[in-house]
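Here the complex is missing a single protein chain, while all its other protein chains stay put.
The block that comes next holds subunit A.
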Amino acid sequence: MARAQAAGTMGSVVVALTVNDERRRLDLDSRVTLLDALREHLHLTGTKKGCDHGHCGACTVLVNGVRINACLSLAAMHDGDVVTTIEGLGRPDRLHPVQAAFIAHDAFQCGYCTPGQICSAVAVLAEVEAGVPSHATGDLTAPVTLDTSELRERMSANICRCGAYSNIAEAVADVAGRS
C-alpha cells in the first residue's frame, strides 16, 4: 500500500481497487471507510448508509466475492481488492436475476435496504453453493440446502424496516429454485 502525507491534512493513503470490473485509484484520507469511498468518492451511491455501525446491513457489498459491511471497513484495508456493488450486479435495462426476482415478488418498499439485501442474497446463494454452513445448518457433514430457516438465518444481518422479509424470502427462493 502506497502512503502519502499531504501537508496540513491527516494521513492520506493511495488505494487501488477494482470496483465493478473497473480499476480505480483513490487518494484518500486514511479514515475513509470503504462505504464512504464508494458513495462520496466514486459516487456509487447504490450502496447505502443506514447506520454506519454494522448494525443494519444496508451497506453490504461483495469484496473478493465475500459479503461485508462496507461501513465497518476502512478503504485503506482494501488495496488490491475486487469490490462488487449493486451497480455491478445489474442495471435497470440489464437486471441480475436476483434484482428481477425482487421486482417480481415486490420484495422491497422504500428501497433503502434493497441494494444490501440483494448483495447479501447473491452472496448467500454462493455460500450455499460452496457448502458454507450457518447457525441454522443441522448437519455439518451433509451438503447445505437453502431451506427457509437457512435463508432467513443467513439474511438476518440485513434489516428491512418496511418489513418485506416474507417477499424477500420468496424472491431469493425463486432464484435458488431456478439455479
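Criterion: a contact is a pair of C-beta atoms (placed from the backbone, for glycine too) under 8 Å apart; a residue touches a chain by one contact, two chains touch by 3 or more; residues count from 1.
Here is the rule we go by: contacts and distances are computed from a predicted model.
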I want to check something: the complex is missing a chain, and I'd like its UniProt protein name from "Urease accessory protein UreD", "Anti-sigma factor antagonist", "Xanthine dehydrogenase family protein molybdopterin-binding subunit" or "Phosphate transport system permease protein". "Xanthine dehydrogenase family protein molybdopterin-binding subunit"
Tell me where the left-out chain touches subunit A, residue by residue. 8-10, 29, 31-32, 36, 39-40, 43-56, 58, 85-87, 89-93, 95, 99-100, 102-104, 106, 108-115, 118, 149, 151-153, 155-170
